[in-house]
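In this view, the complex is presented without one of its protein chains, the others remaining in place.
Labels run A and B following the written order; every chain starts at residue 1.
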Amino acid sequence: MKRSMLRGFALAGVLVLTAAACTGGGGDGDEGNGPVTITVLDYYGEATPFSKDVIDRFEADHPDIKVKYEAGDWDTMHEKFTVRVSGGDSPDVATMDMTWIPTFASKQIFADLSDLSGGQLNGSAIEDHYQPGAIEAMTFDGHYVTMMFDFDAYGLYYRADQFEAKGIDVPTTWDEFRDAAKKLAEDTDGDGVCDKYCFEVYGNDCFHWCQLLFQAGGSILNEDNTAAAFNSPAGLKSLEFYKSFIDDGSGIYWGDAQGEPIRGIKDERLGMFLDGPYYMGLLKSGAPDLKGKWAVAPPPVDVEPGSYLGGTGLSIPVNAPHPDQAWTFIQYMLEQQQQVGVFTLAGAAPATTAALQSPELTKPDPYFGGEAPFGVFKDSMATATHFPYVEQWDPIDTDIGNMVQSVMLGKATPQEALDTYEAKVNEELAG
Amino acid sequence: MALYAALIGTSILMIGPFYWAIATSFKPSGDVFASPPKFIPNPWTLANYREVFTLLPFGRYLLNSVIVTGAIVGLNVIFDTAAAYAFAKLRFPGRNVLFFLLLITLMIPFQVNLIPLYRIMVGLHDLSPHLGIDTYSALILPGAIQVFGIFLMRQFLASIPDDILESARVDGASEFSILARIVFPIALPGMATLAIFTFLGAWNDFLWPLLVINTDSMRTLPVGLALLARRNTVNWGDTMAGTTLTAGPMIIVFLFLQRRFIEGLTAGSVKG
Partner (left out) sequence: MLPAYVLIAPAILSAIVFLYVPIAYSGFWSFTEYSGLGTAKWVGLANYRDLLADEDFLKALWNTVLFVLIGMGIGPVLGFLSALLLNQAVRFRAFFRAAYFLPVMTSLVVVASIWKVLLNDQGIINQIFSLFQLPTRTWLDDTTTALPAVAVTSIWQGFGFETVVFLAALQAIPRDYYDAAKVDGASYWQQVRHITLPSLRPTIMFVYIIGIIGSFQVFDQIFVMTSGGPINSTRTLVFDLFERFNQLELGQASAVAYFLLVILASLSYIQIFLFERGRR
């Protein structure tokens, strides 16, 4: 009896090992036999430019490539993407927030697109397709690590119907901005805290406050990106200005635990906020019943117009299974039709120069009262400043977000916070 | 009387949040934070549940949890008991040393193993796309045999009288058949307790599945729920539907097996 049991075990063991070894060799889509499947991972959510239609058309044009689309989300990608790549489980194409590029690229996780593309995009030089600012953003260590896909610069979203009802003019200066916010906000339960049509004070990243820093004539880091430069009169002024909305009772601090701001827009707690073009799409899908009530204007100016420049890029991980086919797909997404689709499908702004000039983008939009807000973002882009392209940008972005939070939550005075975080950022840059 | 008032009061505090979660899962999104709060959803809707199954693959998450937990429980019950039998009832050189070596691993917090285990799974995945990261094997294998289970069963099996086993051996039975035909039936209550503990741990396991699964379709219920809850959803009703689905099976199992569970739990601790 014992003998046979032992033999049984041994046989089972051998079978299992053989099975594992056999299934190991295959892999998907062997060279030359049958279509290759590429995995495309994005973070757009419901309103994505990678719609079924778009993908179907690609597959029809390229019978040798099949696309497996994976819907990710911004948070998870920010957190897990590098781990995924290091774990050998890479997609072929992934959307990357431009602010992640320097930090991720420094970990060597991106494929060299200059190499892969031979410098050509859809029949002409890559440089022909983009404005110089974008070209700079896509470069790391002398080569391209991403192809910019959509761009992000800020505009002022406001409740036009409330402005009209309360006789408020669209603000163009900081003083007018504060006044407008005060007139717009309502404190329905009299507790001194704004309850309705408040201005959104968002503290979790550099984007929202940094644009104010730029408008006051300041900058985040110094010329050669070796030290923090935001602890300046412009820094203090802009931080105090941002806080003043909360102190005035016209602003509401929107923290993480509150969920997405679209909630506040839907229940009308928010009446004014500064954000990027993709919010146009979010408003339409998330708050359809507020159609015709919202409008977009250029952000108010202090010393000079200023906005943060961000966006999304398409990258190929260094160990992607099918880099050549991935590049084919990326080129497809940068064709005019798909780029215009970034606007029509996701409500975001396309990144290629050609697409930016498409008349589609400036068609009257019924949601925004027949206006075409796109022009506002395009103008913003022209005067926008991009974030510093340093390896440590991701942690520095977090630090600056923490700094803003600490001031808005009343944990530190603006000057204290500036001092504390200047030290932190300098440490980050040195270490 | 005050005694029962206190007991009822605290029971409300314990059950209240669950009730609130279930109630909220049936509220339309606008009512989630209605003021004054609606203790009974009115109007009520199944929209959240529908969304949770269509927008997110909650059905898939449920299936994955069932498969993974089932496998872990099954494997543990069989292999833990088998090893426990050997340690409890068989004499062999190195028995005490080996058992001790197993026992001391209980002292190590599992976070110490996390990263290397992850890399092992990465390596397995390179070997074969059916093993390692993003597969059931990564979720099942590390937890398939648990030292705590062996320990538990050994305590239990130690009390089986040796003569039953002796007489079976005298009759010519192999250890394997003794295990299968005599020990397993007697050990059933212990194995049931083991099954419950293992079920609890495996169903609610979070950090490891979070780490080792990247593809949404392979995620387990707790991970799917956590990502939903963390994603700053617009509609908290969805999240509450998710919690109801995740906690539901566990609570139902618990309500039926309460006594056995608590007995198993407290048996070791009271003796001290």
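Here is the rule we go by: contacts are C-beta pairs under 8 Å (C-beta built on N, C-alpha and C of every residue); 3 or more make two chains touch, one makes a residue touch a chain.
Note that this is a predicted model, so its numbers are computed, not measured.
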Selected from B:150, B:165 or B:195 as touching the chain missing from the view | B:150
Looking at A:95, A:307 or A:402, which makes contact with the chain not pictured?
-> A:402
Omitted-chain contact residue, chosen from A:51, A:82 or A:344 | A:82
Out of B:82, B:131, B:152 or B:213, only one touches the absent chain, namely B:82
Residues of subunit B in contact with the chain not shown = 3-4, 6-7, 10-11, 13-15, 17-18, 20-21, 24, 32-33, 35-37, 79-80, 82-83, 85-87, 90-93, 95, 98, 101-102, 105, 107-109, 111-117, 119-120, 122, 141-142, 144-145, 147, 150, 174-176, 179, 200, 203-204, 206-207, 210-211, 222-223, 225-226, 228-230, 236, 239-240, 242-243, 246-247, 250-251, 254-255, 258-259, 262, 265-266, 269-272
If you put the missing chain back, which residues of subunit A would it touch?
-> 2, 5-6, 9, 79-80, 82-83, 85-87, 107-109, 253, 255-259, 318, 402, 405-406, 409, 411, 424
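Here, only the chains that are shown with their structure count from here on.
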Interface with subunit B, subunit A side, in the complex: residues 1-2, 5, 20-21, 23-24, 26-28, 70-71, 73, 75-76, 80, 84, 87-89, 256, 258-260, 262-263, 266-267, 286
For the complex, which residues does subunit B have touching subunit A?
-> 30, 118, 121-122, 125-131, 133-134, 173-177, 214-216, 227, 230-234, 236
